[in-house]
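To start, I am sharing the structure in question, which I have written as C-alpha cells.
Every protein chain of the complex appears in place save one, which is left out.
We just call them A, B and C in the order they show up, numbering each chain from 1.
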Amino acid sequence: MTTVIKGGTIVTADLTYKADVKIDAGKIIEIGPNLAGDTVLDASGCYVMPGGIDPHVHLEMPFMGTYSADDFDSGTRAAIAGGTTMVVDFCLPEPGQSLLDALKRWDNKASRAHCDYSFHMAITWWGEQVFDEMKAVVRNHGINSFKHFMAYKGSLMVNDEEMFASFSRCSELGALPLVHAENGDIVAALQQKLMDEGLDGPEAHAYSRPAEVEGEATNRAIIIADMAKVPLYVVHTSCEQAHEAIRRARQAGMRVYGEPLIQHLTLDESEYSNKDWDHSARRVMSPPFRDKRHQDSLWAGLSAGSLQVVATDHCAFTTAQKRTGIGDFRKIPNGTGGLEDRLPMLWTHGVATGRITMNEFVAVTSTNIAKILNIYPQKGAILVGADADLVVFDPQASKVISANGQQSALDYNIFEGQPVSGLPRYTLSRGKIVYADGKIRSNEGDGQFVSRAPFPAT
Amino acid sequence: MTTVIKGGTIVTADLTYKADVKIDAGKIIEIGPNLAGDTVLDASGCYVMPGGIDPHVHLEMPFMGTYSADDFDSGTRAAIAGGTTMVVDFCLPEPGQSLLDALKRWDNKASRAHCDYSFHMAITWWGEQVFDEMKAVVRNHGINSFKHFMAYKGSLMVNDEEMFASFSRCSELGALPLVHAENGDIVAALQQKLMDEGLDGPEAHAYSRPAEVEGEATNRAIIIADMAKVPLYVVHTSCEQAHEAIRRARQAGMRVYGEPLIQHLTLDESEYSNKDWDHSARRVMSPPFRDKRHQDSLWAGLSAGSLQVVATDHCAFTTAQKRTGIGDFRKIPNGTGGLEDRLPMLWTHGVATGRITMNEFVAVTSTNIAKILNIYPQKGAILVGADADLVVFDPQASKVISANGQQSALDYNIFEGQPVSGLPRYTLSRGKIVYADGKIRSNEGDGQFVSRAPFPAT
Amino acid sequence: MTTVIKGGTIVTADLTYKADVKIDAGKIIEIGPNLAGDTVLDASGCYVMPGGIDPHVHLEMPFMGTYSADDFDSGTRAAIAGGTTMVVDFCLPEPGQSLLDALKRWDNKASRAHCDYSFHMAITWWGEQVFDEMKAVVRNHGINSFKHFMAYKGSLMVNDEEMFASFSRCSELGALPLVHAENGDIVAALQQKLMDEGLDGPEAHAYSRPAEVEGEATNRAIIIADMAKVPLYVVHTSCEQAHEAIRRARQAGMRVYGEPLIQHLTLDESEYSNKDWDHSARRVMSPPFRDKRHQDSLWAGLSAGSLQVVATDHCAFTTAQKRTGIGDFRKIPNGTGGLEDRLPMLWTHGVATGRITMNEFVAVTSTNIAKILNIYPQKGAILVGADADLVVFDPQASKVISANGQQSALDYNIFEGQPVSGLPRYTLSRGKIVYADGKIRSNEGDGQFVSRAPFPAT
Partner (left out) sequence: MTTVIKGGTIVTADLTYKADVKIDAGKIIEIGPNLAGDTVLDASGCYVMPGGIDPHVHLEMPFMGTYSADDFDSGTRAAIAGGTTMVVDFCLPEPGQSLLDALKRWDNKASRAHCDYSFHMAITWWGEQVFDEMKAVVRNHGINSFKHFMAYKGSLMVNDEEMFASFSRCSELGALPLVHAENGDIVAALQQKLMDEGLDGPEAHAYSRPAEVEGEATNRAIIIADMAKVPLYVVHTSCEQAHEAIRRARQAGMRVYGEPLIQHLTLDESEYSNKDWDHSARRVMSPPFRDKRHQDSLWAGLSAGSLQVVATDHCAFTTAQKRTGIGDFRKIPNGTGGLEDRLPMLWTHGVATGRITMNEFVAVTSTNIAKILNIYPQKGAILVGADADLVVFDPQASKVISANGQQSALDYNIFEGQPVSGLPRYTLSRGKIVYADGKIRSNEGDGQFVSRAPFPAT
C-alpha cells in the first residue's frame, strides 16, 4: 500500500523543487515527477516539508502532586495538527532516583503518543550512581543528550561542580549536554526580595528573571562545556545577552547551539502588564518574555546561523493550575502551550515577513535539530530511505488562532486572536496520514521511540 | 555507458553514508548499495564528495600587455588534479568597453577549459551603457554576479557612488554584487609613502595593505549593499577586521558572505620577510598574508558559519613576470597559484586537525558557493539528477607539495615542501573521469559554461 | 577690584568641595574658605563649575547668500545665558580660497563675541596652498584643529585621498583632525531616490541619512587617522554604529574622541513625523535625530568614557530660512539652536536621573574638551591661575524652556515646553559677571580669541 504526495513543491533545508513523494512502509521510497500510488494526496499549491521536530516539550510533567495538562495523547495530537511529527521530552529523575527507573516511568507515559518521540535525560542530582547510569542511558537506551538546570534552586538545580562532572562524562560518552540557563541563586534571591516588597503577581515573575541573569548562566555553561571539551546546547535562548555569549563562543571555535522559542520570537514582556491576573499568569514561563530588542536579536540569529533551532518548551498548565500561584508568583507553574502553533506562527512572522527563507524555516523547525540530535537523515529530511514524517503545508491557508477547537487540553491559548497564514493540509507520521482536512486521524500509541546513537566520543 | 563509484563513503555538506554512485550521460542516476555499471571505480577507503568549486580564479588574465601564466587549459588541469570540477573566472571589461564585448573575449579564452566554468562580470567603469548591459548579462548570458574593485586606483577601482548605483542595479536584476574590499585611496597613498622612504621590496607590498584598510572597505561595501537592499559577497576575506564587519552585518539581519582563501588560512606574513626577493615576490597578492591571529579568526568563521567559502584567487604569475616589480613593489603582478592544492591543504589543516568537519569541508569547498551562485543542486550536490562532478578523495594518500610535476604553468609553488594528507584518487567532470592515478585524462575544451539564473529580484 | 564667589560647592571634573573662589584681573587668584573681595557673589545652594565650552558652533555661517541667524552677538549671549563661556566656531574657506583669507573673515565676525572663542579650520579643498597654509594656521594663528566634511557632496566634502593627505599633515604639525562623518556619496544618492519617489518633506531628510551611513564614515575616518598616525575627533556622534566604531578603535589602542550633541541625547526621530512642516523642518540637522536605542548608547558612552564631549552644533536658521526647503528637503538649511539649553538639559536628563555624576557633567561640558583642544587648565578648570570662566549653577532653579525671552535670534526653540532643573545663577567670563539674575550684563566684543598651541607632533 503506497501513498503519493502529488503536485507539491518540496522544500528542504537546502532545496526547493517540484516533485512528488512516494511512500511505502513508513519510508520515502521515491521522489520525482509523475509518481503513482495507492493513495494520492493533493499537494498542489503546497510545500512538502519534513515534519517539524520539537526538541523541547514536557508532556504529563509531574508537578506538585499533579501533572501538566497535556499528556502524550493530547500533546502529540497538538503536534501533528500543527505539522510537527516528533517531540523530545525530558525524563526528570527525582533527587536520588535511578535514571533508569525514571526512564521506565517516561516510557510508560509515552506509550500514548500519536507521533514519534524521544527523550533527553535530566541530571537532577549527582553521584556515582548517576555517573554509572549515564553510560547505560547512552549505550542501552538510545539517549544521547543530558539536560542540566541552572535554575530552580532547591529542586532541579545543579551547581558548577556537578555540571563540570556531568559535562565531562558526556564528553566521554559522546553525549550532548543541554542547559536551562538562568542563575538560580540570583533568581531565588530576587524572588524573595520581590515578595518582601509585596510584589506577588505574575509581573514579578518577569522582574525576578532578568535577561542579565540568563546571559550570565549561558556564558557560564559555555565555559564549563569548553573546559570539559564537549559541545553545548542551550535551550530556550530568549535574549541578546545569552545570544551574545553563544556568538562569542562560536567565534572562539566552540560548538554551541541556541534554541529560541516561538513564544519569545513573537510575544513580548508587555503581556505581563495585563491587568487580568489569568492573562499574565498563563504566560508565566522561564525565561519570561522579553522586549523587542531581544526579539530582533533572536530573529537575526536565525538568519545568521548563530541560533539554530526554534522550539516551544510546551508545558501546559490550565488556568486552574496557574491559580495555585495567586498571592505568590513563585507558585505559578512555569510553562505554557505552543506545539500546535509553532509552524504557523514562525511562517507568518518569519517567512512571510522575509526575515528567514523557506529553507531556513525547515532548517530551524526540523533539519538542524535532527542533525544536532544525531537522527538525520532518518528524521528532518526528504530523501529516499528517510522516515516519511512529512507535512504538506499550504501557505495560503489562514486562520485566527484560538483555544476553541485546539487539540491541547488547555482552556486558553497564549496566541489567542493572532491571525496566521500557512497551515498544514496533511501531516504524515512514518507514512501514515495522521492529520488531514483539519482532523486528527491518528491513534494513541502510534508513535514510536526514536533511538539516538551517541556521537563519536571526543 | 554507465560508470559506478563503488565501495566509498559519500560525504556531502550534510550527510556521511556508505553508498555507491551510478552515473550516466553526465548525471548521477542512482545512489545506493551494490550498484553495477560499465565502468567501475574503486572508492574503497575513500570519501566520495561533490567536486570542488572555486569561485575565484583569473585564468589568462590580461596584464600589462601579457597574460597570467595559467590559462583555461593549464588552470583547469590544475583544478581537476586537485579535485576541483568547476571554476568561476572574472570577465574584466576595459574602461569604456562594452560588457558584452568583453564577455566574448572571455568566452573565447574559456573554450580551452577541461572542466566546467562560469563568469562573474566586473563593473570596472560606470555609465548608462553599463547600466543597460547589466540586464543583458543577467537575462541573456547566464551571469548573476557582478564584481567591484574598491582598490587598484586608476585602473579597476570604482567609487562609492558607482558602487551604490551598481549595487542598486543588481538589486533590481536579482544579481549578487561581489567586492574586492581594500581602500584603494589609502593603499595608493601608503604605497607612495613607502616608495618615498625607499622601501621598494615585496615586504612593502604587505605594509601598504594593512588589515585595517581591508576591514574599512569591507564595512563600507556592506553598508552600501544594505542601503541598496541587496546581499553581498566579499571575496578574499583575509583578516579579523573584515570578518568582524561581516559578522556584525549578519547579526543586524543582513545577508553577507565572506570568502577566505586557502592561502590566508595557511600562510602568514612571515613569508614576506624572506631574504630571497623571488620567494617573497611570488607570494605577493592582495590582500597580503596576515599574522596568526587573523588565521584563527578565519578558521573560527568557517566552523561558526560566519564565513562560507574557501577559494584560491588563482592568478598565476611566473617568477619572470614577478620580476617586473624589482625596484618597485607596485609593479609586482598580484597573484599566485593554489587551484591544485586547495582541497588537500584545507583537508590537512582543517579536517585532520579537527577545526572543521568533513561535511563542513564539502560545504565550504563546493556546496555553499553552489547555493550562493544559484546553481545548486546541479553543482555542489550528490543527488540523483545532479551533474556528476565528483571527487573520490583518499584521506590516507599523502604527498609533499612541489612545483615539480604540477599542472600549473608556474615554475614554483607557494606551498612547496608542505606535506599534505588527503588527495583525489579520481576526479569526474559531468561523469567523465578526468583525473585518475595521478594523471589527467581530460581534453581541452571538454568544459562547459554553467549558466546561472538570476535570483528573484528584491 | 576683586570678585569673590562665596558659599558654594566647587564641582570640577574630579572634585566636589566647599570653597570660595577669588578672582582678580580675569584670573582665579585664590580658592579656599572665607575669602573676601570687592564684589561678592552669593553661591549658597549652588555648584561653582568651570564655564561650559561648546566646541561646535556655527555663528553667522554663510549660507546661500545669507547667514545663519545667530551671529557672534546673539550666539554668545545665548551661550553665557546658558552657562557656556567659550565657543569654538568653524572657519570655512570657499573652494580655492586661501585659509588665511577665510580666517580674516572669521576674525572679523567674531569681534562681536560676548565670551571667549576659538576656531577650527575646515579643509574644504586640497592643494599645495592648503598644505602650506596649514602650517601658518597652526604656527601663527593659534589653531590646532582641522575639520573635514565627509558629507555635503559638491560643496564641503573631501574624499579619502584628501583626508589622508590632510590627516598626515595634521600629524606632522601636531594638529587634531575633526570629521563630520557621513558617507556623502550615499546620502546624495538616497536623497535623489527619495525625491524621485516624491518624498520631499523633512522626514525624508532623516530617511536619507541613516545611522549606518554615519557609522560607515566614522569607521572610515578612524582607519584613515590610524594610517596617518594621528588622533581623531568625531563631531556629532549620534548613533550606536558610530559609537561602536569609536569604541573598537579605542580598544585597539587608538586615540579617538566622540562628541554627542545634547539634541541627540534628548530628542528622537519621532520629531520628524510631526504633521507640522515647520515643526519638523526646524529640527532638520545632520545627522538627524535617532531612536531611543541610540540615545541609550550615547548616555552609556558618556559614563563609560568612550564618548567624551557634549556639544550643540548650534547653527540657527529661522523658520523663514527653513522654508527655503519647502518642496525639497535638501534645501532645508541644516542646523538648529541649543547653546542656551545645553547645560540645563544635560543636568536634567543626565545628572538628575543618575546617568552621569556632577563631575562627569563638568568633564563632558568643559574639562575634557579643554584638554583635547590643548587649552587646559587655562580653560575647563577651577585652579589658581586659570581664567575665571565660571558658572554658578543652581540645581534647584527650574524653568520651562521657551523661545520666549531666549537670547538666540531664533523664533522657536526645539526644546520648547521641556521643563529643566538646574540653571545658571551667575556666569563669569574672564572674571567679569556676564550673566546674573536672568540678565545679560556683557558687552559685544568683550570676548577674546583663545589661541591654542599645537600638540607635540607625532
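Here, a residue touches a chain if its C-beta (ideal position, glycine included) is under 8 Å from a C-beta of that chain, and two chains touch if they have at least 3 such contacts.
Everything quoted here is computed from the prediction, not taken from an experiment.
Although it is not drawn here, the omitted chain touches the following shown chains in the complete assembly: A, C. Checked against the hidden chain, the listed residues A:L156, A:I224, A:L265 or A:V450 yield one contact partner: A:I224.
Interface note for the absent chain: among A:T9, A:T124 or A:N183, the touching residue is A:N183.
Per the touch definition above, the residue from C:G301, C:G335 or C:G422 contacting the chain not shown is C:G301. Of the candidate positions A:T66, A:N159 or A:T353, contact with the unshown chain belongs to A:N159.
For the chain left out of this panel, the touching residue among C:R169, C:R247 or C:H314 is C:R247.
Contact between subunit A and the absent chain runs through residues 159-161, 164-165, 168, 183, 185-186, 188-190, 210, 212-213, 215-216, 219-220, 223-224, 226-227, 244, 248. For subunit C, the residues in touch with the chain missing from this view are 13-15, 247, 250-253, 255, 296-297, 299-301, 303-306, 355, 367, 371, 376-377.
Heads up, the rule we're going with is that only the chains that are shown with their structure count from here on.
These two copies of the sequence, subunit A and subunit B, are related by a rotation of 180 degrees on CA atoms, to the nearest 5. Among the remaining chains, the Cα-based centre furthest from that of subunit C is the centre of A.
Per-chain CA centroids place subunit B at a distance of 49 Å from subunit C. Centre to centre, using the average C-alpha position, subunit A and subunit B are separated by 39 Å.
Taking each chain's centre as the average of its CA atoms, subunit A and subunit C sit 53 Å apart. Within subunit A, not a single residue touches two or more of the remaining chains.
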